[in-house]
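Excluded from the complex is one protein chain; the other protein chains are retained at their positions.
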Amino acid sequence: MDLVTPVFWVFAGWSVVSAVLCITRRNPISSALWLVSTMFALAGIYVLLDAQFIAAVQVIVYAGAIMVLFLFVIMLLNVGDAPREWRRWPVGLLGVGLAAVLGAQLMMLGGYGRQRLADEFSTQPAPVNPALVFPEGMASAAAVAERGVVGAVAEPLFTAYLIPFEITSVLLLTAVIGAVVLAKKKL
Amino acid sequence: MLLGPSLALSAVLFTLGVLGVLVRRNAIVVFMCVELMLNAVNLSFVALAQVHGLGGQVMVIFVMTVAAAEAAVGLAIILAIFRHAQSVDLRQLTLLKG
Amino acid sequence: MTSLVWLTILFPLLGAVINGAIAIRRPEAKGLVSLVGVGALLGSFAVAIGIFLEVLAGDGTATRVLLWQWMPVTERLSIDLTLQVDRLSTVMLLVITGVGSLIHLFSVGYMKSDPGYARYFAYLNLFVAFMLVLVLGASLPVSFIGWEGVGLCSYLLIGFWYEVDANSDAGKKAFLANRIGDFGVLMAMFLLWWHVGTLDYDGLARQAPEVLAYAGAPVTLIALLLFLGCTGKSAQIPLFTWLPDAMAGPTPVSALIHAATMVTAGVFLVVRTGVIFSLAPVAMEVVAITGALTAFFAATIALRQNDIKKVLAYSTVSQLGYMFLAVGTGAWAAGIFHLVTHAFFKALLFLGSGSVIHAMHHAQHAAHAHGDAQDMRLMGGLRRAMPWTFVLMGIATLAIAGVPPLAGFWSKDEILAAAFVRGGGNTIYLVAWGLGLLAALMTAFYMARLMAMTFFGRFRGGDTLEPHLHEAPAVMTGPLVVLGLLSIVGGVLNLPGFAGGSHYLAHWLEPVTDATLPYLDRLEMPHGMTELLLVGGAITIALVGLALGMWTTLRRPVLTPAATPAATGLARVLEGKYFIDELYQKVFVGPTVWFSRRVLWQGIDQFLVDRMGVGGTARVAKGLGWLGSRLQNGHVALYLTLFVAGVVLLMRAVIGGAP
Partner (left out) sequence: MTPEMKGFLLFSSLKMLAVFTMTMVGVALMTLMERKVAGWIQNRPGPNRVGPTGLLQPVADGIKNFIKEETTPAAANRSLYTIAPAITFIPAMMLMAVIPLAAPLPLAVDFTLPVLGRFVYTGDLPMVVADLPIGFLFILAFSSLGVYGVALAGWASNSKYSLLGGLRASAQMISYEVALGLSLVPILLLSGNVAFSEIIRNQQEGLWYIAPLFLSFFVFLISGFAETNRLPFDLPEAEAELVAGYHSEYSAMKFSLFMIAEFAHILTISAMVTTLFFGGWDIPFTSWDEQGGVAQTLATHLAFFAKTFFWIFFVMWIRWTLPRFRYDQLMSLGWKVMLPLALVYIVVIAGAIWALDVLAPTISPTARAGALFLLNLPIGWGVFFFLDRGRIVQGVGQRAVPIRAGAEG
């Protein structure tokens, strides 16, 4: 018995409970805090999945920056508990039903093994070798062992994904300008 | 490896995010539920990166970047809307009415 | 020099541009306009002579001058703007620039006092440029540019005095009739491209016989469609009605466009595409009989016309009929020969009539009288006041009537002989020959009548006018003299054997016309007794016609318009031009207008397109938009729900019946 699996389930349970609380709390601040909690649990899971760097970035960026921003906005607007936050029940029921169907469908995707994905993805006749369709990259654990936590992610990021990386910088710049223009009353 | 459980957890979190988007009517909370969905997808990426190489982790970084940009702009929009309508209740925001 | 052939087009084109600019900015600068307008033509003519001398020295092979690639459509169809200089186009080149120069010169005098002087010369120059494109083009599309361009210029010049409704209506009529013919040419071009794959004259002459079966349906259809275009452009039955109306334009225009050059374009086109026609004997018969019928009917109408220019107009239609009779029998050279001589004497006649009209007009102007300056019933005895004009028009009359040794005799005799020869094996040609003979008789008759009414007897226009009648200025009579000389000696171009010639023009054109020989029997011109009989008959008919015309006209005094009783019977039919116009009005124009107004405009356009189509689409879109706007109630929640529902459906579609 290894220690990873039970820890995983602990984190998984934590994240699901937090997520449920996030979408059910009336107070937006509580929601935000429970979402932070979810993200924290996910960061833990990332560590278990050999993605330590992503885990750190998850906490720094998501919990440390994005959610703080949310919290700020909520505080600034001071939107407290609405007297009746829930939608009228038919709408709510419809939402629950739709989400349930979607969840069921997502779970059904579990039936897609490598072989089946490869068969549907490829243009070749039915039984194809999945290894040919999905070339295996270096798995996370091996890459971390070879290049360290940061290097493992940095290597593909600055080689194969360099152009997208540069484009995201433009995206960020655009977002900064957009946010300033939108939020500032007078430039 | 935990690939299967991770993907299942991802699906559950994603569904919860969708549910939140559908049933909540506070714009900020809806927005947070979108972030939850993004996180669920990130989990899938990370889980698959274990097997299929680090492209998945790189993608998570991109998703986070986009999420950050989205949060900045989205919250700025919500601020602007609040300034305009004194509310972030989606039921009262019917400016898009055709 | 041959490679500079584009200069002949460029000069008048530049002239048109410059004169057009002058017409807009400084219409009173008539000296400059004359210099540019006439100078352009003279320059063109000079180049043409240079080319002619070169072609004369050559062996008859065509020279092609590629100006630029025009439409490189595909590998196979690449239409270039190429000019072709061969013996046929050289003849046309000389006629157009030569006669054109003379008429330009004449116009300087005739149009002197017209306010639209610059505009007139711009149009006239433009016309010459297009006409040269037509005859010099090395392929159907290039010629078609000219073909359409001369149509446009014709329209502009017929309606030159557009302030009068009748004039602009005449212009429109000419344009529409031409458009009907152009449709035929276009269809013929499409069919040729479809069947043969080239539109080049050379290529057609080479490839058409290989591709198109002799006397087959396609080639016959193509030839007939081409001929439809020719009937429009050359005023043949059934599209001839526009030409008499075209006399609404200035008289030099009538001389240049509606007698000497543009209307002969049809004849030229038939000769150019002779191979196509020679492959379709049925089409040849149609051409010949149409030509003969036109010659006959137009001549009969001319018998009873009182407007001097109308007589000449119907005469032109009649003479064009002769030319088509010639090309219809395969006597290409005879057709071109008559085209050339006709250009000389008909231009002379028109210019002479212009001179007469000019004199009448000036006299009326000087006497402050008002009347129709073109009505022959108001003329008479003009020979005393206008001796030069009288002599020259007399020469032209003898020429057109077919009195030897003037030019018209030789060319007309050639045509009739050709028809007679073909008639030996084909009754249709014999009928055509008979109609031609009758037309010749009537030609002599109505020309004599014209001369008698205009120049003999006493002046009927009133005593106040008579002192003011005088000869036209030298700038107008000069060209007349030149044309008179040409009308006299033009026949030497193609003197037949018995007159000591050797059919020089026919032999000269052989490099062009011989392409048709394999599909068309060579015309064996009659010799000996038969020839002499035919010639004698022709001379007799001409003399009899002239004498009859003179006699019947001078027998009793000509009645002035006011005194003329309403005509009855056949005379009324002839005076009414067989009521063809009225017939067309009833059969074609009326129903077309009705159909256009009721069905196309009110029915299809207003109801179907506007109300049902555009309005209906708009209403449907509006309705759908209304429905859609119900959906778009502004609640983001609804949008999100629908979006998720869409995702669910998509998932359902993509993963299908996943386990």
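Observations on the model:
Order of writing sets the chain letters: A, B and C. Residues in each chain are counted from 1.
Keep in mind that, in the parts below, a contact is a pair of C-beta atoms (placed from the backbone, for glycine too) under 8 Å apart; a residue touches a chain by one contact, two chains touch by 3 or more.
Computed from a predicted model, the values in this text were never measured in an experiment.
Shown chains touched by the hidden one, complex as a whole: A.
From the options A:Ile23, A:Leu42, A:Ala63 or A:Leu157, the residue with contact to the unseen chain in the full assembly is A:Ala63.
Among the residues A:Gly13, A:Gly113, A:Pro127 or A:Gly151, only A:Gly151 touches the chain that is left out of the figure.
Note that of A:Leu3, A:Ala126 or A:Ile163, the residue touching the chain absent from this view is A:Leu3. Mapped onto chain A, contacts with the missing chain fall at residues 1, 3, 27, 29-30, 33, 36, 43, 52-53, 55-57, 59-60, 63-65, 68, 71-72, 75, 144, 148-151.
The criterion applied here is as follows: only the chains that are shown with their structure count from here on.
Centres computed as Cα averages put chain A at a distance of 83 Å from chain C. Once the centre of each chain is set as its mean CA position, chain A and chain B turn out to be 8 Å apart. Among all residues of chain A, those that touch two or more other chains are 87, 91, 94-95, 98-99, 102, 106, 109. Residues of chain B found to touch two or more other chains are 18, 22, 25. The residues of chain C lying in touch with chain A in their complex are 637, 641, 644-645, 647-648, 651-652, 655, 658-659. Across the complex, chain C is touched by residues 87, 91, 94-95, 98-99, 101-102, 105-106, 108-109, 111-112 of chain A. The part of chain B that touches chain C in the complex is made up of residues 18, 21-22, 25, 27, 30, 90-91, 93-98.
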